[in-house]
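Quick one: the structure is below, questions incoming.
A single protein chain has been omitted; all remaining protein chains appear in their positions.
Coming up: chain A.
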Amino acid sequence: MAALKVVRSGSRLLNGFQSLLNNPRKVTCGVAATVTKHPRWYCVSHLSVQERIERKRKAALSGGGQQRIEAQHRRGKLTARERVELLLDPDSFVEYDMFVEHRCSDFGMEADHNKYPGDSVVTGQGRINGRLVYVFSQVKDFTVFGGSLSGAHAQKICKIMDQAMMVGAPVIGLNDSGGARIQEGVESLAGYADIFLRNVMASGVIPQISLIMGPCAGGAVYSPALTDFTFMVKDTSYLFITGPDVVKSVTNEDVTQEELGGAKTHTAVSGVAHKAFENDIDALLNLREFFNFLPLSNKDSAPITECHDPSDRLVPGLDTVVPLETTKAYDMLDIIHGIADEREFFEIMPNYAKNIVVGFARMNGRTVGIVGNQPKVASGCLDINSSVKGARFVRFCDAFNIPIITFVDVPGFLPGTAQEYGGIIRHGAKLLFAFAEATVPKITVITRKAYGGAYDVMSSKHLRGDVNYAWPSAEVAVMGAKGAVQIIFRGKENQAEAEAEYVEKFANPFPAAVRGFVDDIIQPSMTRKRICRDLEVLASKKQANPWKKHANIPL
């Protein structure tokens, strides 16, 4: 309805103008001095402008006609405008550049029937729960060019990105495009590059979110890849550099679109996408919910929403969540749900590198980023994928003033040739780097194991953790008892006795606590209360890194 309202208010304005035009004589008289020779032409021209405005606007809004809309619906997809309307608050969308047309004059493209007002993208700004956001929604549905990116299309996107940067508001892209507009050649490629550049400039300034709602291939994939979050719609969206046909001709692999670049592939295997949703409506409604976690820009603090969950609520279930046997797994999500406001947790990349859990929650209404090792998967060890997943999330939080809460139960880095050859040293360093450089409030809770270098990495006191807690079940040590005893007491008899001694000495929170490496040993049920209190204190934290052009994270 939002778009329609724009038309209505627009046409009201036009009506005023029209009444002026309905008295052409007066007008003619008024400007007679300059156009005396062609008074009639002048009037007709204005009338036809009016008609043309209406005709173009109607064409832009009709989305290629009822037939095309129905065809889109039959594919289980919504039109570009329907998506924008669902995403934004009712009546809040303000559209830009509805009259932009492509400028290509080759291959008969200059013909009127090959021009569509607005070209193949809808752009503008609006509100989500009252907060400003810029949006572009690509229109794969109605042009003969399959929503391909023309110079004009790119220019429209760049315009809203530039403005979003100036006012400090996020950009959401609803991607559904056939790729570069081949008829435009290098102009289309230039368009992509213009967007890429802006994606990079906006990175860390305003949150950028991509929702892939259809195919997105070739160069087009790099814009989502440069944004902060990429979400997908199951069964209808694809991301790939080259499609199955090219793959077949180059590598002779037989692969379907879905296997190559579907939502499952990218959320579980490649880690390109952060989450997938059931369908267009589910995705857009979830995006609204997600948006509420984010600050509008890097100059704004993380939002605080009205909260009904008492900040001093005790969570008795946490006192028994860590099993007594140190080798037994438990679900880190039980802890996260337990402490978060209303048990709500928006998990990022829930199906990728599941040995680490990352996502957003609220504590006493305030957005926080949560990172936790997941003992249920691969004992919660750090490996290449989990390090990269964690690092990117931590950097997002740090860039946008979102406090980071880290739950540690990590037995170390995953050993093996696969990891070493894959560069675990380089990738593990990313997580270390990200935690170390972060200056937002950092609260860490060691729930059980914090072994070896992984202990250092996981937002330890040594990396400027603001408040570091240990639960009574915490074991902060270089390694587990068995391995340690084999090294310290090599060749000695009575390994079992030595092991017991090691456990007594190191398999508890005291060695870290006596050195001040953890600030307190807390009862698990008190964790929520303590963190909420700390966040309030740390809200005014000021910390800056030394001046630099930019750091050199080991990419």
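By definition in this document, a residue touches a chain if its C-beta (ideal position, glycine included) is under 8 Å from a C-beta of that chain, and two chains touch if they have at least 3 such contacts; residues count from 1.
Basically, contacts and distances are computed from a predicted model.
Participant: Suppose you had to identify the omitted chain by its UniProt name; would it be "Cell cycle checkpoint protein RAD1", "proteasome endopeptidase complex", "tRNA (adenine(58)-N(1))-methyltransferase" or "Propionyl-CoA carboxylase alpha chain, mitochondrial"?
Facilitator: Per the UniProt record, that chain is "Propionyl-CoA carboxylase alpha chain, mitochondrial".
Participant: Of the residues listed, A:Arg68, A:Arg103, A:Arg127 or A:Lys354, which one is in contact with the missing chain?
Facilitator: A:Arg127
Participant: Of the residues listed, A:Asp312, A:Glu342 or A:Glu536, which one is in contact with the missing chain?
Facilitator: A:Glu342
Participant: Write down which of A:Glu54, A:Asp194, A:Glu258 or A:Asp309 is the residue touching the left-out chain.
Facilitator: A:Asp309
Participant: Just to verify: which one of A:Asp228, A:Asp280, A:Glu475 or A:Asp534 makes contact with the chain not shown?
Facilitator: Of all options in A:Asp228, A:Asp280, A:Glu475 or A:Asp534, contact with the hidden chain holds for A:Asp280.
Participant: Of the listed residues A:Glu258, A:Asp319 or A:Glu437, which contacts the missing chain in the full complex?
Facilitator: A:Asp319
Participant: Provide the residue numbers of chain A that touch the chain removed from this figure.
Facilitator: Given the touch definition above, chain A has residues 1, 73-74, 76-78, 82, 85-86, 90, 127, 129-132, 235-236, 277-282, 285-286, 288-290, 292, 296, 300, 303-310, 315-321, 324-325, 331, 334, 337-338, 341-343, 365 touching the missing chain.
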